[in-house]
Structure formats: C-alpha cells, structure tokens
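One structure is given here, and the rest of the page talks about it.
One chain of protein is taken out of this complex; the other chains stay put.
For reference, chains read A, B and C in written order, and residue numbers begin at 1 within each chain.
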Amino acid sequence: MQTSRRDFFKVAAVGGVAVTVFGFDLKPAYAQLKELKIARANETRSTCPYCAVGCGVLIYTIGDRAKNVTPQVIHVEGDPDHPTNRGTLCPKGSSLEQDMLNPRRLTKPQVRRPGATDWEDISWDNALDEIARWTKKTRDDTFVEKDANGRTANRCEGISFIGGCTDTNEFNYLVVKTMRSLGLVYLENQARV
Amino acid sequence: MTTDAVSRSSAAHNEEMVPRYTLAERVNHWIGALAYIYLLITGLAFWSPYLYWLAAVVGGGPVARAWHPWVGLIFTASLFWSFKQWHGDMKIDDADRAWAKAIPNYIQNEDDKLPPVGRFNYGQKLFFWAMFYSVILLLLSGITLWYTEALPWSLRFVRYAAILIHASVALFTIGLFLIHVYMSAILEEGSFGSMVHGYVTRAWAWTFHRSWYEQVSGGSRRVQ
Amino acid sequence: MSQAATELIRISGHAGVVPGAGLNREFRVAKLVDTTTCIGCKACEVACLEWNGYPFSETTFDNTYQTMPETAWNYWNLIKFNEHEREDGSMMLLMRKDQCMHCEDPGCLAACPADGAIVQYANGIVDFQEANCIGCGYCMTGCPFNIPKFSPKARKVFKCTLCNDRVSEGLEPACIKACPTGCLHFGTKAEMKELAETRAQQLREQSGFADAGVYDPPGVGGTHVIYVLHDAKNPELYGGLPKDPHVPMSVRLWKGPLKWLGNLAIVGGIVGMAFHYMRFGPKKEEEIKPDEDGRRR
Partner (left out) sequence: MTNGWIDIKNTDMMLIMGGNPAENHPCGFKWAMEAKRNRNAKLISVDPRFTRTSATADLFLQIRAGTDIAFLGGVIRYALENNRIAKEYLVNYTNAAFIVKEGFKLPEDGLYSGFDSAAGKYDPSTWNYEGSGGSGPAGATGHAPEPVPGKVGGATPPPALPANVAYDLTLQHPRCVFQLLKQQYSRYTPEAVERITGIPKDQYLKAVDLFTSVRKDGDMKKVATIIYAVGWTQHTFGTQIIRTAAMIQLLLGNVGRAGGGVNALRGHSNIQGATDMAGLYDSLPGYLKAPVPADSDLATYLKRTTPGSSKPSPWASMNYYSNTPKFAVSLLKSLYGDAATKQNGFAFDYLPKVDRDYSWTHIWDDMYNDKVKGMMAFGMNGVMIGPDTNKNINALKKADWLVVGEIYPDETSEFWKAPGITTDEQKNIKTTVYRLPCAGFAEKDGSMTNSARWVTWKYAAVPPPGQARLDQDILAQIFLRVRDLYKKEGGKFPDPILNLNWAYADAAHPSLSQVAMELNGKALADLTDPATGQVIRAGQQLPGFGWLKDDGTTMCGNWIYSGCWTEAGAQIQRRGTEDPSDLGVYPNWAWSWPANRRVLYNRASCNPDGKPWDPERKQVWWNEAAGKWVGNDVPDFKPDSHPKDHMGPFIMNPEGIGRLFAPIGVLADGPFPEHYEPIESPIKNPLHTDQSNNPLVKKFKTPYDKFGSPEEYGIVCTTYRLTEQYHYWTKNNPMNVQLIPEPFVEIPVELAEEKGIRGTDPIKVISARGTYIAKAFVTRRLKPMMIDGKKVYQIGLPIHQGFRGIAEDEGRDARTPANLLTPAVADPNAHTPETKGFLVKIEKA
C-alpha cells in the first residue's frame, strides 16, 4: 500500500505526552491538515452557464454514481483542460455551487389565476393541459392563413415565445421546431437584446 | 504591679491576641490572592512555552484565555476594595520615611533597631501602592488585549504598547508578589495567621507595628 | 516522532526543538500577485469563500467596489480598490488582492503563546491550527499586515491557509486556480521571484512604469506572497500595503529581551529570597518590654 503525504500528516496529528524541561506537557496536535474535500468525489464536466466565454467547469458531487446515491454538489471549479479558461473561473463561475444548492430555486409548478393576489400550486398535468388549451385557443383565434393581399401567411400572431440565452442549442432548435410549426412569428430571444 | 503579675502577664500578655484584620479585609485579601494566583498561573502559561503546561492544569489554553481577563477583573475589584478599606492606613508619613532609612536593619532582621511604625510599615505601603497602580495599568492594557479585534488597525500602536505594558507590569507584580508571600508567609511568623483568623499576638504587634500596637492596645490592656 | 513533524520549521509557543527546523527538504512555495494585470473581478474572493466554506456576512455598499473594508475571520481574501490620479491627470484603478502574506519570519507566530497554534511548514506556508488556538489575539498584534481576524463566535483567530489542504495534495490554492487573468501565479518562491522581476522589468521598459517593482519585504524575511506593483516606491497606494513591514518592535522586545530579563528577575528573586532566609532566617516576635509597653499612654 502506498502511503501518501496526507497519511503522514494524519500520523503527525496524533497528540502525545512528552516531558519538557520544566515539567510535563500535553503535546498538542501539530499540523492537522484538513481533508481534501473533493478527494473521492465524482467529477462531471460541464460548461459555465453565464457569459459566452464558455468556460469548462468540473462539478464535484458526492457518491460514485452508485444506484443508491442521490448526488449532491459539493464543489465546482474550473476545468484545467479547457483551452479557453484553463481552470480559471470568474466570481460568477466560482459561485456556481450555490446556484445549484440554492434554497430560492423553484421546485413546483404554480399558477396565478386572473385577479388573484397570490400563487397557488398546480399539478404538472393540470398546468400542461391548461397551457396546451390556451395555446390552441389563442392560435386558433389569431391565426392568419392569408394576408391582406391573399398571399399565404400561415402565421399565428397572438402568441409570443421569448427564450433565454443560457439554454442549449438543442433546446433552442426544439423551440424553433415547435414554435415555428405552431406558426409563431413573435419568436424572440435574449440574443436580440 | 506585682512581680508575679508582671511575670504572669508577661507570658500571657505577650501571647494575648489582638485583632488585626476584619473579616471583610481577610475575605477580600484572599479573593485577591486566589485571583492573583490564577492570573499568575495562566499568565505564566502565556508567558513562556516552557510553562505553557500550566494552562493545562487549569483547564487548557482556551479556557485559561477565556477566564484570565475575567479573573483579572476580580483581582482589580479586590484591589479597589482594598483601597477603600486601607487607603487611610496606607498614607505614607514621616514615620515611614524614618523607617525607610533603616531598611537595612529590617532586611537583616534587626527589627529592634527600627523606628516604630503604624498598622502598616513602609514596605507594606509601597507594596500596596505598587500593586494598586500596577493593576490599573494591567487593567487598561488587559482590556486592550482582551478585545484586540475591536481596536482599529489605525490605533495599532495601542496594541504594541499594551503587550509590553501588560507583560512588564505583570512581571513587576510577580516580583512584588514573591516578596509579599516570602515576607508574610515565610519570613514573618504570625503574619500568615493574621490574614487567616484576623488576630496577632501582642508581642507580634509590639515587635513589628509598635505604633499601631500602642494605638490598639489601649482599649484592650488590663486596667491598671 | 513521525516523519511528518519534519515538515514543520516553526511552531508557535513551543518549548524545545522544532523537528523540521533547518532541514528544508522541500522547496518554498509562493503566490505571485501581479497587480498590473489584476482586474478586480473578485474570483479569488469567491473561490476562497467557496473552497473554505465559511458563512457569509452581510455587506453594505460603501462607495467602492471593494467587498468590505478589511479581510474578516470568514473572508480571508479581499481585493482592495484604490482610485489613484496620476500627475498627468490620468486615472488608475489600483487593485490588490489582500490576504495573509505568509511571511518567512511570521510576526503572528512570534507573538503566539499557544503551543502549535501557528506552524510554518517547510514549504513556507504559515498555518493556523485552530484546534490549538486559545484565542488570545496576540497574532493580530504580531502581524504587520492586519491579517489574522478573531471570530467572536468560535473565539479563535482565522486567516488564509494558502489552501494547505490543496497544496499538500499537489493542487494549487483555490484563488490561484480561479484567477481569470493569470494575475495570480503559484510555484516555487525562486521561480515566482524570477517571474515577478521579469514582469517588473517589462513594465519599466515597455509600459512606462518607471518605478515598477517587486514587493517581497525583507523586514519580515521576505514573504510567500509577493506582489508586482506599478509603483513599488509607494506600496501604500495599494490599500495600505506597508512600505517596510516588520514584526512590531514591541513584539520583538516582549518575546526577546523582556522575556529573558523577566525570567532572570523571577528566578533571581526566588534565589535571593532563599538566600535571605538562609542567611537571616525568620523574623521572630520579641517579648514586649514592659517599660515600653504603652509608653506613650
């Protein structure tokens, strides 16, 4: 078995009793090194969601992906292999751990009814059903098949989709696929502003 | 006065007890003394690595650090109480100055060659005042050390002064303390007891504090 | 004694030999902070906070980008922002990462009375061992850089560890890794010194900073955090970096001459008294001389 330097330190950390010139001495524990908190953590390669440098990040989670473990983030740091950031991160990237462990995260669907002064909870099924119903109603109400000059328009003018710029290419493509097929023209994105 | 009476009285009379310290004075003294001993042990632990083990004796470094300032406050309070009790008796007068000139006699145990002194001799008075002023310095420097973090960085020279003052003054009081203990507990027989039970023999009082003896013996002497 | 004890070259409040003193098997490490490429982004602040996992404290806006006025017990790494107008009227925003300097001759360690509360590893890292800390705060007095900070709750003093948990595993400190511009560097002291000198020379020759130089103050034996400054002649411009830091004279006096004088006095006093007792013996009370008894009455 190999002994690492850390083990040496652990040995050193054990206190003892020794005799000194002037009497007895309860030897304190010298050099108690903290354990490296990510020593056996699982490492996932990801990309920072903030600016467009696209820094590689390593997300450390507890567990070794065994079935009986729910992973929990314990640390995030830069990916030293990533050619652009080479392990560095900015103050936003460095705090990504908190973005994942944030108690402010939304965790359940909610609805605010017309005239209501507060949110109420709603099941996913009901929420999605109601949204689909709204979508169809508004599309059917506002769909323009031919424009004033009788030319094919096939557009839905009553619904707008606005997308953020921190989601994936694939999600964005699915947005274009679904929304264009619904006929949306008010299709805009953070990229505009 | 008959010879018999004289001879009888001379032994018994010499051993007769006169009150020297009130209960309050004794309680206060021992509060102060115990506090000082604690401060000494913990202070010495912080003073020298070779004595750091002393901290372990009183519960370990952090405990010693936590209690040292509080006990310091007790010691300070005790000394202030002493001041209230004794400041009248501690006034330095001409008799003391005369006594001071004869100090070599005192050192050489030639007490009979010393001029008579009152309740406290010049040395005791010096000790008292030295201790009193030291504790003020210790208090001020000690509070600084107690709450180092509260002192702004721009006033850091206060910190620098405080560590030196606290250590040097403490050392000074250790000297005082050693002399005090030596003289009262070892050198001068009967002194120690007086601080325990409050009484001294007439002979002790006559020997060491004759003026005081004469003051107090008046009321308690046999009616002639 | 384990081999690892030889990793220690200094131990605070320690009686007897320090096992690693003089052995120097390892190289010394150092952080290089090039203030001329610092962008004040505070990545180092967050990386430090995140890695060490200390709780947050509420801050308030104080007419500056600076997070808080000074480092705190739970905030070991602070960029100090200083607006500076040059003689030609052009602005400079001087930003300096403030943290423990890891002095070669650490004042905190010199001042510390608690055995093993502050240690210096053979690689130069000065580390607080909170388990041994008694919370006296003397290190705060010993430090010429105002770094160790007291936690009223823990009643201990804390400061940057130079991420010794990472360094001992062969990783770089968290702040170093995060630094986006490479204003922070980590390596052996010798190499960092060389890198710093090269950069300072470049600043002098190419960027018109005639007084650019390296800050590695000899007053504390050099530091394991060194700076490249645009203006090495005026380090005070960078948020109060002392020009010529020393372990305070009073700490030196206290831990040096005063200590030996005091010890001498105490021992001398005890010996003196013993001699006195042997020579003169105890004071005895005398018989009251009757003629003098109540003489004045």
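Heads up, the rule we're going with is that a residue touches a chain if its C-beta (ideal position, glycine included) is under 8 Å from a C-beta of that chain, and two chains touch if they have at least 3 such contacts.
Note that the structure is a prediction, hence the values are computed from the model and not measured.
Peer 1: Out of all the chains shown, which come into contact with the hidden one?
Peer 2: A, C
Peer 1: Which residue, C:39, C:131, C:171 or C:237, contacts the hidden chain when the whole complex is considered?
Peer 2: C:39
Peer 1: In the full complex, which bits of subunit C touch the chain not displayed? Write them out.
Peer 2: Counting over the whole complex, subunit C touches the hidden chain at residues 36-37, 39-43, 45-46, 49-50, 56-65, 67, 83, 85, 90-95, 180-183, 199, 202, 206-207.
Peer 1: By the contact definition given up top, give the residues of subunit A that touch the hidden chain.
Peer 2: Subunit A touches the chain not shown through residues 44-56, 59, 61, 70-73, 78, 81-86, 88-96, 98-100, 102, 104-117, 119, 122, 124, 127-136, 138-143, 145, 147, 149, 151-178, 180-193.
Assume only the chains that are shown with their structure count from here on.
Peer 1: What pair of chains has the most C-beta pairs in contact?
Peer 2: Highest contact count among chain pairs: B-C.
Peer 1: With centres defined as the mean C-alpha position, give me the subunit A-subunit C separation in Å.
Peer 2: Centres of subunit A and subunit C (C-alpha means) sit 39 Å apart.
Peer 1: Among the residues of subunit A, pick out those that touch two or more other chains and give their numbers.
Peer 2: Counting only residues that touch two or more other chains, subunit A contributes 20-22, 25.
Peer 1: In subunit B, which residues are in touch with two or more of the other chains?
Peer 2: Only 50, 52 qualify.
Peer 1: In their complex, what parts of subunit C are in touch with subunit A?
Peer 2: Subunit C residues touching subunit A: 2-5, 7-8, 11, 15-16, 41-43, 45-47, 50-51, 53, 114-117, 119, 121, 127, 129, 131-132, 161, 164-166, 168-169, 171, 174, 177-180, 182.
Peer 1: Would you pull the subunit C residues touching subunit B in the complex into a rising list?
Peer 2: Listed in rising order, the residues of subunit C that touch subunit B are 13-15, 70, 111, 113-115, 117, 132-138, 140-141, 146, 149-150, 152, 155, 248-251, 253-254, 258-259, 261-263, 265-266, 269-270, 273, 276-277, 280-288, 290, 292-297.
Peer 1: Can you check the complex and tell me which residues of subunit A touch subunit C?
Peer 2: Of all residues in subunit A, those touching subunit C are 5-6, 8-9, 11-12, 20-22, 25, 28-37, 39, 75-78, 80, 85, 87-91, 93-95, 97-98.
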